[in-house]
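Missing here: one protein chain of the complex. Every other protein chain is in place.
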Amino acid sequence: SKYEYVRHFETVDKVLPNTWLVVRIDGRGFHRFSQTHEFQKPNDRRALELMNQCAIEVMKDIKDIILAYGQSDEFSFVLPKSCNLYSRRASKIASTVASLFAANYVMHWGKYFGDHKLQYAPCFDSRVVCYPSDQNLRDYLSWRQADCHINNLYNTTFWAIVHSGKTEIESEEILRGTFSKDKHEILFTNHNINYNKLEDIYKKGSTIIRKKTLVTSISPNTGKPVERTKLVPCALYDDIIGQEFWDTYPELLKER
Amino acid sequence: SKYEYVRHFETVDKVLPNTWLVVRIDGRGFHRFSQTHEFQKPNDRRALELMNQCAIEVMKDIKDIILAYGQSDEFSFVLPKSCNLYSRRASKIASTVASLFAANYVMHWGKYFGDHKLQYAPCFDSRVVCYPSDQNLRDYLSWRQADCHINNLYNTTFWAIVHSGKTEIESEEILRGTFSKDKHEILFTNHNINYNKLEDIYKKGSTIIRKKTLVTSISPNTGKPVERTKLVPCALYDDIIGQEFWDTYPELLKER
Amino acid sequence: SKYEYVRHFETVDKVLPNTWLVVRIDGRGFHRFSQTHEFQKPNDRRALELMNQCAIEVMKDIKDIILAYGQSDEFSFVLPKSCNLYSRRASKIASTVASLFAANYVMHWGKYFGDHKLQYAPCFDSRVVCYPSDQNLRDYLSWRQADCHINNLYNTTFWAIVHSGKTEIESEEILRGTFSKDKHEILFTNHNINYNKLEDIYKKGSTIIRKKTLVTSISPNTGKPVERTKLVPCALYDDIIGQEFWDTYPELLKER
Partner (left out) sequence: SKYEYVRHFETVDKVLPNTWLVVRIDGRGFHRFSQTHEFQKPNDRRALELMNQCAIEVMKDIKDIILAYGQSDEFSFVLPKSCNLYSRRASKIASTVASLFAANYVMHWGKYFGDHKLQYAPCFDSRVVCYPSDQNLRDYLSWRQADCHINNLYNTTFWAIVHSGKTEIESEEILRGTFSKDKHEILFTNHNINYNKLEDIYKKGSTIIRKKTLVTSISPNTGKPVERTKLVPCALYDDIIGQEFWDTYPELLKER
């Protein structure tokens, strides 16, 4: 039709080839969302596991993703340098990941929150970032995991102080200017919490990778159970800053 | 942390100021989705009304949107030239609209599809397009409504022929090379359908605008009902190509 | 060849259709360039006229340009909303304007600077900016002309004080915190200069538009002189902030 010229106003937004792609989604206004839905403080196990489930669903759907890392209300999805999903169109990639994640969040809410009703639709922003080198990619993931650690140590200490009877304002003041070491000390001495003994999912965040798994299915021909290995997305709570993780899963950084 | 440098790999994707913004979302793989969920052919009223509800929910949340136009598995949201949502960052705008829409799709599924279970998460791609002039914006909307008309006329005729006993391949052949007029003719003569009498929601798609509406709420002070006018998103099934619509709602194109 | 894949690493950089395009070039390091070549202070007539000549040469070559505005070491070239030069590829447009300008600067140097030798190659950066509305375009040009005025008033006063015997540091101190009115006053009272009487090329900058001009050429058939009108780029030193200029040349903003 004579209106089709408007098509040409769309911008071509292909991202540079031969670079790692990271899609990071982050909950919009989850400060309020976590309050409305009475998330436990500092960490709500149900909320984190729901996030992980959503990331796993996204990975089941979008096969290009090789790894995902999540913490708090965010998840980062890693696509390999050779990835040609949607011809590397940034808006297509960013929006499908975000909308898949959000739809799954609603679908699986009940499994984690039971009768606790979902009050309003969750929303996630999304962006695509290119990282040229393996080191850049690892530094990106280290950045997110370091962020997880810093926030979690702060939040854990903050809520321990609050739960011991201080107001939120007093707790903030107590923590102002403290270093990591000081927070460990406060937790241990005043609240009898050994931070290092807390669960890794809180301290390290969640890393989803595809693991070779033995799955049993019923053969459509014989009607009998058949075993085969399949790559299944699984959550780990490992340190991904150090070298060990990358030595354990060398195929992650391999050319493909 | 020493990893923060990776922040600088993010690209600034602000869209040009003083242009109309259109966010168009489109269902990913809805050919399959509509089959899996047994959408009625050519149009499934439930599916369209669910789409409209989602668009209304998006508009309730994102106040900048002044109009939305939807048909089939797509919806276009119009933001005014002066809009500064997320400082006009394209990926933020596109991804939040898509994820809000998708989450609402799941939340409201049951209201329209009842026991008919949602089999898997719906997904929508999303893009932001700038239109400098009012004419460009109107031509964009005309493009989408003309597309609705063309597809709907084709689909209506196609399925009428199929329902009369032909195979899908035969129907396709019958329609090859036909013009609009021919399809009207086939519908009327062979299938006793006056296309013009079909419901407007199918022929014109759905246009959501904010209408001044009288709403009654209970005063928190007096406990008595209070009436006030409020802008409430409502669906219309009007022609938006012609001048009349824009004369009826002159504030839509006004500077703000 | 097997190397051709590298082509796909080039980004598509088309600018939005139906917007005014401004290409602004600016001399790189002209602080040093003007010192090396002993430009007169505050304004070197030869330098400004050379700039104008270069802009005129650019306009003779690139027919899409409808107006150019220059001051100091910069020039802005205006392309109409309908312009499709290089399919609106930003890097093509920006680089050809800059390199044409620079090459002409060298070619025409001698005409303005005579024996005064060009010491090293001049260099200009270049950028393309989109302006959606006529008002935006006019505001852009007003911005540059206001900038010209502010700088010229400052520089004129500064060098008047210096020429009266103060050091540059003393002059700077005298001018610190002064308003426009104060500078006029200083110029008039202390240096006997009526700023308003200075030449417009300094106060207003230079605006190049295409004017219908009677040109005489020798007919290749008859060998006799023939007269015809032609659009020839000419420099004006007008106020382009006010309405008058745009009323005088109404075709500038007309749709084309």
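Points worth noting:
All chains are identified by letter, namely A, B and C, in their written order; residue positions are counted from 1 within each chain.
We adopt the following convention: a residue touches a chain if its C-beta (ideal position, glycine included) is under 8 Å from a C-beta of that chain, and two chains touch if they have at least 3 such contacts.
The shown structure was predicted, so the numbers you read here are calculated from the model rather than taken from an experiment.
Contact with the chain not shown here comes from a single listed residue; of C:Phe77, C:Phe101 or C:Tyr195, that residue is C:Phe101.
In the complete complex, the residue from C:Phe39, C:Phe75, C:Tyr131 or C:Tyr249 that touches the missing chain is C:Tyr131. Residues of chain A in touch with the missing chain: 16-19, 81, 130, 132-133, 136. Contact between chain B and the unshown chain involves residues 8-9, 11-12, 14, 16-18. On the side of chain C, touch with the chain left out of the figure occurs at residues 1, 3-7, 9-11, 13, 25, 28, 57, 61, 90-92, 94-96, 98-107, 118, 121-131, 136, 139-140, 142-143, 146-147, 150.
In this section, only the chains that are shown with their structure count from here on.
As for how the two copies chain B and chain C face one another, over half of their interface residue numbers coincide.
Mean C-alpha positions place chain A and chain B at a centre distance of 31 Å. In whole angstrom, the spacing between the mean C-alpha positions of chain A and chain C is 52. Measuring from the averaged C-alpha position of chain B to that of chain C gives a distance of 47 Å.
Residue positions of chain B touching 2 or more other chains, listed in rising order: 130, 136.
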